[in-house]
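Complex shown without one protein chain; remaining protein chains in place.
For reference, chains read A, B and C in written order, and residue numbers begin at 1 within each chain.
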Amino acid sequence: MTISNSSPLGVAVIGYAFMGKAHSNAWRNVGSFFDVPAFEQKVLVGRDAGAVAEAAAKYGWAESATDWRAVLERDDIHIVDICAPGWMHAEIATAALAAGKHVLVEKPLANTIAEAEAMTAAAISARTQGVQSMIGFNYRRVPALALARELIAEGRLGTVRHIRAAYLQDWLSDAKSPMTWRLRKETAGSGALGDIASHAIDQILYLLDDPVTEVSGRLQTFVDQRPGADGLEDVTVDDAAWVNLTLASGAIASVEASRVATGQKNSLRLEIYGSLGSLTFDLENLNELKFMDTTVPVREQGFRRILVSEPEHPYLEAWWPQGHIIGWEHTFTHQIRDFLTAIATGVAPSPSFEDGLNIQQILAAVEESAAAKSSLIQLSARATSTATEGA
Amino acid sequence: MTISNSSPLGVAVIGYAFMGKAHSNAWRNVGSFFDVPAFEQKVLVGRDAGAVAEAAAKYGWAESATDWRAVLERDDIHIVDICAPGWMHAEIATAALAAGKHVLVEKPLANTIAEAEAMTAAAISARTQGVQSMIGFNYRRVPALALARELIAEGRLGTVRHIRAAYLQDWLSDAKSPMTWRLRKETAGSGALGDIASHAIDQILYLLDDPVTEVSGRLQTFVDQRPGADGLEDVTVDDAAWVNLTLASGAIASVEASRVATGQKNSLRLEIYGSLGSLTFDLENLNELKFMDTTVPVREQGFRRILVSEPEHPYLEAWWPQGHIIGWEHTFTHQIRDFLTAIATGVAPSPSFEDGLNIQQILAAVEESAAAKSSLIQLSARATSTATEGA
Amino acid sequence: MTISNSSPLGVAVIGYAFMGKAHSNAWRNVGSFFDVPAFEQKVLVGRDAGAVAEAAAKYGWAESATDWRAVLERDDIHIVDICAPGWMHAEIATAALAAGKHVLVEKPLANTIAEAEAMTAAAISARTQGVQSMIGFNYRRVPALALARELIAEGRLGTVRHIRAAYLQDWLSDAKSPMTWRLRKETAGSGALGDIASHAIDQILYLLDDPVTEVSGRLQTFVDQRPGADGLEDVTVDDAAWVNLTLASGAIASVEASRVATGQKNSLRLEIYGSLGSLTFDLENLNELKFMDTTVPVREQGFRRILVSEPEHPYLEAWWPQGHIIGWEHTFTHQIRDFLTAIATGVAPSPSFEDGLNIQQILAAVEESAAAKSSLIQLSARATSTATEGA
Partner (left out) sequence: MTISNSSPLGVAVIGYAFMGKAHSNAWRNVGSFFDVPAFEQKVLVGRDAGAVAEAAAKYGWAESATDWRAVLERDDIHIVDICAPGWMHAEIATAALAAGKHVLVEKPLANTIAEAEAMTAAAISARTQGVQSMIGFNYRRVPALALARELIAEGRLGTVRHIRAAYLQDWLSDAKSPMTWRLRKETAGSGALGDIASHAIDQILYLLDDPVTEVSGRLQTFVDQRPGADGLEDVTVDDAAWVNLTLASGAIASVEASRVATGQKNSLRLEIYGSLGSLTFDLENLNELKFMDTTVPVREQGFRRILVSEPEHPYLEAWWPQGHIIGWEHTFTHQIRDFLTAIATGVAPSPSFEDGLNIQQILAAVEESAAAKSSLIQLSARATSTATEGA
C-alpha cells in the first residue's frame, strides 16, 4: 500500500483508564512494527488534571488536557480516539466528526439506540467529506481470527451451518465482590450482554459476513444485591446472557456470556461448523486457531492446532520469529494500524459505526426477547440491511 | 453391600444391533470385575433367526430366540434388557413387568409421552411387588461424572449458577450421507434432540438433583433432503437442537446438540459453574474431570485435570492400576453392576422410568417451544414433581 | 485372511495376577469383536489352588490348575500364555515349546540374557515345526501407534531424525511406599528400566524398523531405602533411567523412564521428528495421535489431533462408532487377535522372542554404560542383526 508522506497526524486520546491505557500502548508501539502514516501522540484527555498528566507522561503523550472540547478545536489534532465511558460517546464523537476529526470510538457505540443512530448518521455524513470513523471491536484484529475469516471466505468450511460462541469470565463469581457503576443499568446499559456478548456477536458478523435476521435471548442476574458504600445495593444488570441468532444464510449461532463462570478468566470461544470443515478458538490462547479440514483422508483428519505466528499469517510479518507469541494488547496495535491505513488510503475502515449500531440493535432485541419469554424477535429490515452495508 | 447367594438370575437381552452388542459386552464382563449376584447369559432375542444366533454365539449368550413373548413366559428368565427400537419399548416393557421380570430399557423410554406414561405406571406398580426397572442413561456411570456428582453433592462448587452442556457429533455432516430410519420422525421420534440432547439433559438432572421447571428451545434441519433408495427423500427430524432450561434452584442450563458439528466425533461436554468452584468434562476424554476449586489461594488456582483412574474414584477399584484408562463400553458394565446390585438389595435403581418420562416431557416441551418461536414453556407441576421423585 | 475351520484351540494361561487378569480379559472378549480361529478358555494356572479357582471362575476359564507341567502334557491345550513372574519364563516357555504348544510370553522375555538366549533358540527351532511364539509388548497394538507405524512406513515423516520417548509414572513417589519384590534386583532384574523403559524402546524399534547400534545410559535410585516387614530395606533397582540410542539409519532416540514422576500416572510419550512431518502420542490419551504434516501450506500447518476411532483406523472396524473410545485393556485383545491369526495363517507373529532378546541386550547395554560413566556402548553385531531379523 502507498501511504502519503504528508505532515504527521496529531492524535488525541480521551480517557486514561483501562481502555485509555490499552489504546495508548497501541499508539506508542504501532510505528515500531508497522509502516503507518506519520503521527504524533499529542494529547491525553481526562477529567482529573493531576492523574491525566501522570498517565500522559507514563504512556508517551506529549501533553495532557482536561477539556475535550478545547482539544477538538485544535488544528494540530486530526484523530480523536474515544476511550471515555459509553454514555459520553455520542456527544464527543458527533462533535469530533463535525470538527472534521477522524474518530475511533471504543465499543459499545453508545448506551442507547437513539444515540447510536445519531452517531451513525454523523459518521455517514462525515465520510462523504473524507473523515473516517471506526468502532473498536478489537478482537477483529486477533491474527488467529483474521486467519479464520480468510479460511471461511475462501470456502474452506463449505456451508457454515452453526456457530457456538461464548464469552466466559469470572470476576463477579464472588457474591461479596462490591457494587460498581458497571452493575447499574443507568450507567452501564447492560451487564455481560453489552460488555462481552457484544464481542462474541461482533465476531460472528465479522467471521461470516452474514447479517442477523432473528434473535432470541435470556438474561439472568444470579447475585442480585452486592455490598455498596451504605450496605447492600441492587444489581440491575445481567450476570449472564444466552442468545440465539438466525443469520441471513440460514446458519444459526448460539452465544453465551457470563461474568460468573468460575475459573474462566477471559475465555472468548468460537466454534464454527461447516459442511467441509470447522474452526475453534479460545482467547485465553489467542495465538492458536484449530482447523478441521475434511478434504484430507479420513484416516488423518483431526483438528490442527495452528500456532498463528508465521510471516504468512495476518499481521505477523511485523512481529517476532515463529513461535514467539504475542499478547492480548496487540489487538489494539493492529486496530490502530488498520485505522491509520484507512485514513491514509481513504478506504473506510471496518467495523464502522453502522456495524456498531447493528450490534446495539441486536442487543436491544435480546433484551426485548428476554422480556418476552425468550421469543424469537425479527430484526427490522433496516437493522439487517445496515448490517449488510457495514460488513 | 450384602448380596444374597441364591440361584443365578437368568438374563434375556432383546435386540442385537449397536446397543445389543454394547449391553452384551457389559453382561459378559461385569462379573469379572465386580461382585454381583450370580446370573446367566441365557438368551439373545432378535427378529432374524440366523443373524441373532450368530450374534448370540459371538456375544456369549447360551441361546438365541426370535419370539420375545415366548421368552417372557420362561421361568428361568428373571431379567429382561430391552435394546430393541424405541417404538417397541412400551409393549415389551409392560409385558415383561407384568410377567414379573426386572426390566432395563434403553433410552429413550418410548417414542410418545403416552407410551412413556403407561410404562411408568407399570413400573411403579411392579416396584411394589419387588420388580425393579431402570432406564439406560449409561453416562450416569462414567466414573468422572459420578465423581462430579459427588463433588457437587458435597458442596464443593457452592451454589451452582449455570451449566453449559453440549453433545456434538458429525456423522451427518456430509449432505450426501444417505437417508435412514433415524432421519424420519415416524420411526425415530426426533433427531439430535432425542438421540443426544437427551443424554445431556439427563446429566444435568443427575449431577445437580435439581428438577427442570421451564424450557425453551429451537430445532433445525440443515440438510432437509438426503438420497434414499428412490431418489431424494425428506429428512423430518432435526440435525441440531438448542435448549435453555430453568432448574428449580434458579440455576440455568444451556444445551446444544448437533449431528453436523464437523470434526466433533462424540463430544458430550459439560461445564458446571458454581459460586465456589467449577467442573468441566468431555466424553472424548472420558477418564478426565477438570475441577476448579476457588478455596485454594488465588496464586495457585486453576482447573485440575483429574485422571479418574484411582481406587478412590467411583467404580475404579475394580479395574486396572492408576493411569490405565478404560473405554466408553464400561459405562454399560457399570450400569449392569448397579442394576444387578439394586435387584439384590431391593433398593430401586436409578434412573427410574419416572426419570425417563421426565426427560421425555422436557423434550416434548422443547418441541412445543420450538414450534412457538422459542418461547419459554412452564413444565407442568406433574412433570417436575415426578422429576423430584425420580431424582 | 483365510482362517482354517478346524477344532477349537485349547488355551491355558499361567498366572492370574495383574497380567493374568489382563490377558484373561482379552481371551474372554476377542471373539466377540474379531474373526479369529475357534478357541476355548480351558485352564487358568496358579500356585494357590483356592485363589486360582476363584480367578478362573471370575475370568471365564473352564477350569483351574496348580501344576503347569501337567497342563503342558494335555493334548487339548494348544496355546500357553505365560503371565508368571519373569524368573519363571524361561523354564515354562522352553518346556511349552518343546511340547509343541504355541507360546505367548509377557515381557520381559527373561530376567537374564542367558535365559533369553535359550528361549530364543527354542523359539527359532520350534518355529520350523510350525509352533509359534510371541512376546507381549502390548503397546504395539495401540491403534494410534499402529497408525503411527503406517504413516512412518509410508514416508509421511520423510527421514526420521530424532525420537523423544518417555515413560513416566509416579507410584513410587512417596518415599514411605513399602518395599516389594519389584524393588529388589534379584527378583525384578531392574526397576524403571526393565519395567517401563523397555516398552518405550520396543516402540522405537516397532515404529521405525531401525535397529539400535549404540547405547548410553544412566540409572538412579532416589529413594534408596524403603520400609519392609522388619524395618528399612535397601532398594536395589533404579527409580529412573535415561537412555540415548543410535539407530542404524543415523537417527537418535532419547528415552527417559521414571516411577517417581509425581502426577504422571501412566504416561508413555512418543515424539518422532522427521524431515517432512512429526508424530506425538501419550498413553494417557491412547485414542489420540497427533500428526504434523509439512506438505500442507505453512499458513495452515499444525499438529492434528487424530481421534483414532474410525473404521479406517487399525483394529477399529471391530469396535464402536467413531468417537466412542476404547480402553487400555484392548491392547491385549488386539494382541490375542494377532497371535491367533498368526497361528491360523502360519505367518510368524511379531514381536518375536528375537525381538525380546534384542530389547534385553539393549537394556543390558544401558546398565553397562551406566556403570561406565554413561559412555556410549556399541551393540554387538549379533544383537543388531537379530534385531533386523526380528523386525
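The definition used in the following text is that contacts are C-beta pairs under 8 Å (C-beta built on N, C-alpha and C of every residue); 3 or more make two chains touch, one makes a residue touch a chain.
What you are looking at is a predicted structure, and each value in this text was computed from that prediction instead of being measured.
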item	value
Residue among C:S64, C:S133, C:S216 or C:N266 touching the omitted chain	C:S216
Which of A:S64, A:N111, A:Q169 or A:Q203 contacts the chain that the document leaves out	A:Q169
Candidates B:H313, B:R337 or B:K373 - the one touching the absent chain	B:H313
Candidates C:V103, C:V131, C:A146 or C:A240 - the one touching the absent chain	C:A240
Which residue of A:L276, A:I325 or A:A372 touches the chain not shown here	A:I325
Contacts of chain A with the absent chain, listed as residue ranges	18, 22, 24-25, 28-29, 31-32, 58-60, 169, 171, 264-267, 283-287, 307, 309, 320-330
Absent-chain interface as seen on chain B, which is shown	147, 151, 290-291, 293, 297-307, 310, 312-313
Sites on chain C contacted by the missing partner chain, in the whole complex	157, 161-162, 164, 166, 170, 173-175, 216, 218, 220, 222, 239-240, 242, 244, 250, 252, 254, 256, 258, 260-264, 271, 273-278, 292, 294, 301-303, 372-376
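Simple rule for what comes next: only the chains that are shown with their structure count from here on.
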item	value
Copies chain C and chain B - interface residue numbers shared by over half, same or different	same
Longest centre-to-centre distance from chain B, chain (CA-based)	A
For chain A paired with chain C, centre-to-centre distance based on mean C-alpha positions, whole Å	55
Whole-Å separation of chain centres (CA-atom averages), chain A against chain B	42
Chain B and chain C, separation of their C-alpha mean positions in angstrom	36
Multi-chain contact residues (two or more partners), chain B	264
